[in-house]
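Omission of a single protein chain aside, the complex is shown with its protein chains in their original locations.
On to chain A.
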Amino acid sequence: MSINRRQISRRSILAGAAALGLTGTLAACGGSDDDSGGSDSGPVKLTYWSWAPNMEKVAAIWNKKNPDITVTVSKQASGGEIVSKLITAKKAGNAPDLIQVEYQSLPTLVSNDVLADITKYAGDTKSQFAEGLWGMVTLGTDALYAIPQDAGPLMFYYREDLFKKHGLSVPKTWTEFAETARAARKAVPDAYLTTFSSNDPGLFAGLAQQAGGKWWTVGSGGKWTVGIDDAATKQVAEFWGGLVQEGVIDNQPMYTPAWNNALNKGTHLAWVSAVWAPGVLVSSAPDTKGKWRMAPLPQWKSGENVTGSWGGSSTGVSTDSKHAEAAAKFATWLNTDPEALAALVKEVAIYPAATKGQSGDVLTTPEFFSNQADFYTTAGQIAATTAAAAWGPNVNTAYTTFQDAFGKATKAKKEAQFDSALATVQSKTFADMKKQGFEVTEA
């Protein structure tokens, strides 16, 4: 128990926030001087906070073509941390010009006045994206808060070789999925079809979207409605809770060394994941190259064709930016220009949100799925069926509560606890909004 380390870590957290504020103010003073000088002479300088690897390479293409607007990428953490950091930076008045924002964080950042409305600079950008995606960046209003960058439609990944070996069929519905899970457990006693991970609320949210769950909605009366425990989501929670209780689905969290091992050894035969799964499998299960196959997500009603999303992000412009127009220009170029899209696919390994980026030569079959030549054709068809997501201004609270409550439930392996865990997420999310002063009701 290294005393010094502990003290440093505590100080850095206590003082960190304050110090951030302090240095922020100082930097803001310096920044504004630079900016006022910059707008008169020399190129416009933009800062872009992004967590995607190799984003600077894509920015370099822009910089070469547009000497009058220079974009510098600053690498950040993703998830809840970049949101907190942005809110703090905004408080200090020096948020970066451009921001990579996950779709579920958009309402939180809009609510904190971090994101600027860029409708007037966007032109006809709307036509380049699927309606569901566009709804997420407008929050259903007339404003436009970001340009969609990548999408993460959910799919069903399975080990083709092992499915064949054990005579398992690829499930088309969730009922069949449960049967396959049972059959798999019977065929290979030390293996599971997959796991339910309490550490990944994003996946659960996607599954709930598929079922028709609407977690946050704004009614006509100008009030939020929180419906995390709506009938659709309940159905999803009970379905997975039942399978975990039955013991046919594993209860270990994802993204752990143990999980990597299970994928690599083949003791997990499938994975419900998004279009970006090949990139994860390459590093998590390197020995299984060419053995996986992707299929559409099982459906709740046979014959239906819906999927949810897990992840995906957009590019926003901050309200602190002195060059909103230039920033919006870059954001539009980055996410709609063919050359930029090609670079995003090649360097950053994302699945573009722009419709024209989802087809064509830009997307070459991932090497890991060399056995499935039509990987991106299938993916494109699935992406077109993505249900709209409904995000609210306190997704972070809902997600942390989810991890804690569902962590307990998955550990206990009791279906009833999955139900009460969902109720906990609902009540805590609602209470948090109420406490902050939002006009809000429960579904």
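Going forward, a residue touches a chain if its C-beta (ideal position, glycine included) is under 8 Å from a C-beta of that chain, and two chains touch if they have at least 3 such contacts; residues count from 1.
Criterion: contacts and distances are computed from a predicted model.
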| item | value |
| --- | --- |
| Missing subunit (named according to UniProt) among the choices "hydrogenase (acceptor)", "RNA polymerase sigma factor", "Glutathione import ATP-binding protein GsiA" or "ABC transporter permease" | "ABC transporter permease" |
| Touching residue (missing chain; options A:S50, A:T70, A:T88 or A:N335) | A:T88 |
| Touching residue (missing chain; options A:S50, A:Q245, A:S273 or A:N396) | A:N396 |
| Of A:W224, A:W310 or A:F430, the one touching the omitted chain in the full complex | A:W224 |
| Omitted-chain contact residue, chosen from A:A146, A:A181 or A:A262 | A:A262 |
| Candidate in contact with the missing chain, chosen from A:G93, A:G135, A:G212 or A:P253 | A:P253 |
| Touching residues (missing chain, whole complex) on chain A | 1-3, 5-7, 9-10, 13-15, 17-19, 21-22, 80-81, 83-84, 87-88, 107-108, 110-113, 117, 139, 141, 143, 198-199, 218, 222-224, 251-253, 255-258, 261-262, 319, 393-394, 396-397, 399-400, 403-404, 407-408, 410-411, 432, 436-439 |
